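Here is the structure we will look at, set down as structure tokens.
Left out: one protein chain. Kept in place: all the others.
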Amino acid sequence: MPLAVNIQLLISGLSAGSIYALVGLGLLLAFKGTGILNFAQGELVTFGAYTALFLSMLLHLPYWAVFILTLLIAAVLGAVMERVLIRPLTGAPEFTVVVATLSIGLMIKNALRVSWQETVSTIPTPFSDMYFRVGTISINLQYVWVTVCALTIMGLLAVFFRNNLLGKAMRAVAQNQEAARLMGIRVSRVFPATFALSAAIAALAGILIGPINGIEPEMGNVLMKGFVAAVIGGFDSLGGCVIAGFLLGVLETFGGAYIGGVFKEVSAFGLLTVLLLVRPYGLFGRAEARRV
Amino acid sequence: MSFFEIDALSVTFGGLRAVAEVSLSLQPGRIHGLIGPNGAGKTTLINAIMGLVPISGGRILLDNVAIQDLPPHRIAASGISRTFQHAELFADQTVLDNIISGGYAHRRSNIVQDLLGTPAKQAAERQARQDAESMLERFGLLHLRHRIAGDLSFGTLKKLDLVRALIARPRVLMLDEPVSGMNQTEALEAIVECRRIARELDVTLLIVEHNMQVIMELAETIFVLDHGEKIAEGTPAEIQANEAVIEAYLGHGSAAHA
Partner (left out) sequence: MSEPARFLAGKSHLALWAVLAVALVLPPMLGSYFHYLGALALINVIIAIGLNLLTGNAGQISVCHSSFMAIGAYATTYYFARLGIPYLVSLPMGGLTAAVCGLVLGFPALRVRGFYLAVVTLGFLEITEILVEEFPQITGGVRGIASPRPSLLGMKLSSDLAFYYFVLVFTLLAMWFAYSLLRSPTGRAFNAIRNNEAVAQTLAIPLARTKLIAFVLSAFYAGIGGGLYATSVGFIDPLEFGLLTSVRHVTFIVVGGVGSLAGSVVGAIALTLLPEALRGFKEYNEFIYGGLLLLVLIAFPKGLVGLWNSLWQRFSVPEKPRLTSPDSVVP
């Protein structure tokens, strides 16, 4: 295929990969920080998209305001979710927490579906109809925006975790709750903050996917891809998740173009299954030994 | 003809030799001690014998048959049992179920019978339950049989771990710090029980312990490990007088004898 098409595929793949990376990142963040695998994460993506839709279509706010407000609202939802719905489940068996988060997800999805029905919508962005021309190659800026935005946020996150006090507290709690508590870190404050951050990241993914794939109640199914990205990355390192997400997006896009539509559906799991057979703990993960 | 023998056994993790060419031999029906400073490789040696950690060299022989390459459950089935430093009972099961679990090697019903619930299987279940209850009774723990293991104290769990290991009627039983978590009175009572077990059930014991008084009182032969190597072997009196042993302990800052 001609170079122009390959470049477009790459841009499109990177943009899809950014979304997978973000979704996986949000999931992984909550998991590392609180030990909870939040299966409502997909619905938080949907929530972010619909909130942005509401703010832009019904309140007619400009894109940047929609962007920031949506992230804030999602953060609040995340914190409230942790405090009100998940905190009571401390000490509950893992399966219980999993089904509980699934139930929360179901409730969010149904609430959104009832409010907005099944129509597919989109949010206007400054980049929707802008194209960037280099020679014969025409690149839709929306895709570039998604990738740039995602990478920027990931960079900010890295800085946050390294330098910011709350970020460092989150890392401490993620590594060892007891030790963090003993060092004076208020774990009961860090948990909602972690969920808030994780929800904001999900909402960001929602805002970014919206203009590209449309907004509808089932869009939370992207969680699967994000989950796969996180697992391929080893479900341990945030960086691994990001790399895996981009890898997945690019592979899927090229595969879909060169091999066919089915490849897109299969590739995520195909990749994952093959990988796990070879490296049972993902690309960057480590096995946990049980000492007796 | 040797009963149980370890021949130049080595266990290496990365570049670290946790167990370095250790050789020792157990006399049937006798009580043996395995001591050494922290980190000497005692628990690793036990794990290696059970097949739970990979061996990088050497052999383990039971009745002159090499067993070191067998999978862990086959090693256990050949008559070698152990207890654990942290008891490791199944926390969500009752005491009785925990103890009966120890008898898997002697199960008298196959999977099909288990599923169908045939009279043969039911009889086997009754027998297994009786075995477990009478063993629990020997240790005065029968009254706890319906309690959930996770609710019990550490000292009780250590005893139950011992009961569970004995249900398998092992030929060789390795005890990993059996009296840790007990006070001196309980520890001395445990000595009485241990000696009784060895005599009555004809079990060969290998006891890893830090409590010197218990080991010197109980063991007939003592092996000393330091940094993965065997540095001494002998009777309690010989070990207490052994310079290398004293050096190993003093050199690590702990007391040589109680």
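In this document, chain identifiers A and B correspond to the written order of the chains, with residue numbering beginning at 1 in each.
The working rule: a contact is a pair of C-beta atoms (placed from the backbone, for glycine too) under 8 Å apart; a residue touches a chain by one contact, two chains touch by 3 or more.
Worth saying up front: this structure is predicted, and the values here are computed from it rather than measured.
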Legend entry - Of B:109, B:211 or B:242, the one touching the omitted chain in the full complex: B:109
Legend entry - Residues in subunit A touching the chain absent from view: 37, 85, 88-89, 91-93, 95-96, 98-100, 102-107, 109-111, 113-114, 228, 231, 235, 262, 266, 269, 272-273, 276-277, 280-282, 290, 292
Legend entry - On subunit B, residues whose C-beta touches the chain left out of the figure: 50-52, 71-74, 76-77, 81-82, 84, 88, 90-93, 97, 100-105, 107, 109, 111, 113-117, 121-122, 125, 128, 133-134, 137-143, 145-146, 164, 168, 189, 193
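Quick note on the criterion: only the chains that are shown with their structure count from here on.
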Legend entry - Rounded Å distance, subunit A centre to subunit B centre (Cα mean): 49
